[in-house]
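Let me begin by presenting the structure, written as structure tokens, before commenting on it.
All protein chains but one are shown at their positions in the complex.
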Amino acid sequence: MPPEPILQISGLTKRFGNLIAVNDVSVRLEPGTIVGLIGPNGAGKTTLFNAITGLHTPDAGRVLFKGTDITGMLSHKICKLGMSRTFQVVKAFSILTVEDTVRVGAYNRHGEKEIQAKVDEVIAFCELEDFRRQKCGDLSLALLRRVELARAVATEPELLLLDEAGAGLTGTELDGLMAILTRLNREKGVTLCVVEHVMKMVMGLCQRIVVLDAGEVIAEGTPAEISDNPKVIEAYLGKRAVR
Amino acid sequence: MKGKNWSALVVVVVMLTVALSGCVTPSAPAQPAAPKLPESIVIGSLEPLTGAHAVFGTEAKIGTEIAVDHINAAGGIKSLNGLKLKLVTEDAGENADSAKLGAESIISKHHPVAILGLYISRMTIAASEVTEREKVILVADALVDSVTTSGRQYLFRPAPKASQHGASAVQFVVDSAKKAGLDFTKVAILNEDSSFGRSNATGAMDAALNNGLTIVYQKEYPYDITDASSIVADIAAAKADFVVHCPYFTDAILFAKTFRETGNIPKFIVGMGASGYTDPESIQALGETAEYYANTFSYNPAKKTPQNEKFVADFKAKTGHIPTEAAGMNYYAAWVLKEALELSGQMFPTDPLNPDNLRQAFLKLDLTSGPAVETYPGDHIAFTPTGDNPDAKAVVLQVIKGEPRIVWPLEDAEVEAIFPRPDATR
Amino acid sequence: MNTKQRTIKMLPLLVGLVVALIVPLIVGKNQYNMVLVTTVLFYGVLATAWNIIGGMAGQLDLAAWAYLGLGAFTSGTLLLRWNVTPWLGMILGGLVAAGFAALVGYPLFRFGVKEVWYALSSAALVEVLRVAFLMWDEVGGPVERYLPFHRASWYHMRFASYVPYYYIVLGLLLIALFVNYRISRSKLGYYLLALGESEDAAEVIGVDARACKLKALMIYAFIVGATGAVYACLFGFIHPSFFNTAQSTEVAILGIIGGMGIVYGPLLAAIILVSGREFMRANLGSSLESLYLAIYAVVLIVIALFRPQGIAPLFRKAYDWLLSRVVGERYAA
Partner (left out) sequence: MENIIQNLLNGALMGCIYALIALGLSIVFGVMNVVNFAHGEFVMLSMYFTFAAGAYWVLDAVTTPLITFPLLFLFGWLTYYLLIDRTLRYRYVTQIAVTVGLAILLRAIAQMIWQAQPRALPYSMIQGNIQIGGINILTSRLIAAAVSVVAIFLVYLFLMKTWPGRAIRAASDDLDAASLAGVNYRQTYALSFGLGTALTALAGGLLMTFQQVDPTMGLRFGLLSWCVLALAGLGSVPGLLISGVIVGGAEALAMSVWDPRSRLLAVYLIFILVLWLRPRGLFGRK
């Protein structure tokens, strides 16, 4: 008997007009794991994230988070329940400083009294000490991704969805990020679900990988199983060949 | 963000100081010393020179300017040793707050004895709070009835009020129909939805009922209306004999065009309250469509008196067209003011410019001749304690061959009215 | 932060307050100058209140005079019908405006009307109210309703001079600034700034965007509504022309030019632009008619194009520089 899943998606479907972006997707996430979600461009990964976190209302299917049905629930309520995310295209609060951005996340669970301590803790955890008083609008992309991670971590999620957190990062930056994510998983027990193109990160971090193509799950398994899966190879190479 | 927020308030302070120092004008002594007279008597023209009402304000200002020139050329205020008038002007903007600001500005800068203005009633009442407080005589050219009913002490209005206009318009049609042997019984009353439009319409409605007419259609519409065809169609459907209309300005053009275009021209269309059908600008904009339209007026440009002919000639030389109502009203208003100053000089030789003395002089005025009466619609100028002249009469102008001509009251008529409209379709 | 630093930072506030308090002593004799400074402060209140919904929450609200008009009509009608003092009318006017804001804001935010569409629908709201009040003859109608004329009456909030009005508006301004300041330091303020930048990003980290926007809109409407009651007394009448689209847009413009989300920014912009405008009106008005409008527009375009973050940062830099010169780098903010 496997443990109660932290997130259970069943039959999730999302259409935009005639386009079916996500088609009948069912996925289970076990608590405390790191799961990778991969697939070619346009496979529906971001749409799936949006449907889970309440930015889109799914057309069919259900999302259960810790046993609660959160289908169509507003994002901020889902966040209160313990799930947060980052974005593929960084959505920074450019006029806020790094510290204040983290503060916005920290208000999720803390009142005015403890807030400063929490902010300090998260900033230290995400190694953003040097930048805390800088405005987000002035930061580099790599740092912005880190700040996005930090503000999500500040909400104290049990499940964190990361949408291409590694995109556009250099090797060193990537290593730093992976270290933080690993610590987040190990020390705080946060379940992670990462959408990623950077294979180094997927293979290095994830215990299990789900592959999406054209809105459907085409494979699921350990990194080793996935890299040998002919369907996955076809999905990737096939797409590339067309290009 | 900490703390820094407040730091820039220093700059606020600096700016405030700068802004204020820019405003401060050296203040002149508040009241002229009793026996010693100033070099000239300052009077103000406060009119809407910008914004939606600028068209009227500009005319009014020119009328006042010519009047002051004429008064000074005629020897100034004789009872005050021929003291000359000095005119100062100010823009009153287009709404009540700018009017109030304008009043404050002109009073604090120039300390005028009296102010002429502000054409738009809403602006006039707003500004009159200032003139009351500062005790400056306001000679109003705004026609809404309520201008004089809000208890102002220092406000006088020589011109006929709006309800007198409405009544005159109806009376003119009734007289003309009787003369032409026609039986006009059904009237449609239209007005734009300002207090001015409503005051006019109220006067017209009372007059219509007093004359035993049936009001078959009555509508209030916004002055910025862009399509009059539905109202015109409704008037046609109501089978009105004639239309009494208080338009603002744009809408008069629109309605005239629509009456013609739809082919639903009633037997007569008469405007009330001056603005609209017979203004030179409207006639120009409408071309031949303006023909036969009639309109009540607070001023009679055709009055055959030497003073009036002089004014019309000078005005025409300056602007190229005959004086509009706004110009005429201010011209005779300035002369009325001049007469009041003369009287004050006689009644209170020691302190003629004291506002309370000048007010007494206004209330004592009883004119039946002179330049003021020669340009006045009516032949008697005297004020009630509320500041109105009950003997003021609106005249009716009709566009005949592209020129506005006086057709009513019959004793003042320049030419005979063309009645009913020869192009009427029903 | 030590005491000395704190003193330096509070200094501008104190100096500003002192100057604001003694302004009537300097120009109080001249009623025109008094009404000018009152007008400047009045726009300052509106723009400062706007900062909550527009600057912080990033919702480009163009309906300031809708709430102002509601406040004016509430207070004015109460005074005319039941002789309720405008002092109470202020609060009730603010409440009516805030209630109306909730009525309108809830479905707008519920259905996700944002950005340009929010701006347009708020602009439309002003027009809707203007027409509705024109048609509503019992309360509005085309004829101005004059408040009882009194030379001076505290009960009726009518005074023979602008000095009391100046202090009332100054009081409102201080309240608006204080509310702004408190919000900017609170959870609500950080939430508003965050959702103003990106609603999605704020939502997923626990910000209830709808509720926050609604709160911001209601606080703004309350302040503006209360100001409307004073406005009615200042001008002595109520009329549907209070619902003015152009003036509402101007309030938003002051907020944008001042610097979105910066507490003192809109006030700065109001002080500079409104006094500049009135100065131009007074000096160019009657001779060059519309020139001042054109100049105003060009200034607006230039600032918006070349200082899109507003003028407040410039002033902060100038103040920092000044501080570093006067008291040395150490205490500079």
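Going in written order, the chains are labelled A, B and C, and every chain counts its residues from 1.
Just so we're on the same page, contacts are C-beta pairs under 8 Å (C-beta built on N, C-alpha and C of every residue); 3 or more make two chains touch, one makes a residue touch a chain.
Small disclaimer: the values here were computed from a predicted structure and weren't measured.
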Contact list for the unshown chain, restricted to visible chains: B, C
Contact residue for the chain not shown (choose from B:Ala207, B:Ala240 or B:Leu254): B:Leu254
Among C:Leu134, C:Leu147, C:Ile183 or C:Val224, the residue in touch with the chain that has been omitted: C:Leu134
Sites on chain C contacted by the missing partner chain, in the whole complex: 58, 60, 107-108, 111-113, 115-117, 119-121, 123-125, 127-128, 131-132, 134-135, 245-246, 249, 252-253, 256-257, 260, 289-291, 293-294, 296-298, 300-301, 304-305, 308
Chain B, residues in touch with the chain not shown (by the definition above): 50-55, 58, 193, 219-222, 224-227, 229-231, 233-234, 237, 249-250, 253-254, 257-258, 260-264, 281, 285-289
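Basically, only the chains that are shown with their structure count from here on.
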Arrangement of touching chains [line / ring / star / complete / other]: line
Longest centre-to-centre distance from chain C, chain (CA-based): A
Centroid distance [mean C-alpha coordinates] between chain C and chain B, Å: 35
Centre-of-Cα separation between chain B and chain A, whole angstrom: 72
Interchain centroid distance [CA atoms averaged], chain A/chain C, Å: 41
Residue list for chain A, restricted to those that touch at least two other chains: 100
Touching residues (chain side chain C, partner chain B) in the complex: 1, 5-6, 9-13, 15-16, 19-20, 23, 26-27, 29-37, 39-40, 131, 134, 142-144, 146, 149, 151, 160-161, 181, 184, 235-237, 239, 241, 244, 262-264, 267-268, 271-272, 275, 278-279, 281-282, 285-286, 289-290, 293, 312, 315-316, 318-320, 322-323, 333
Partner chain A, residues of chain C touching it in the complex: 186-187, 190-191, 193-194, 197-198, 200-210, 260-261
Chain B - residues contacting chain C, complex: 1-13, 15-17, 19-20, 22-25, 27, 49-50, 54, 89-91, 93, 95-98, 100-101, 104-105, 107-109, 121-122, 125-126, 129-130, 133-134, 146, 150-151, 193-195, 197-198, 220, 222
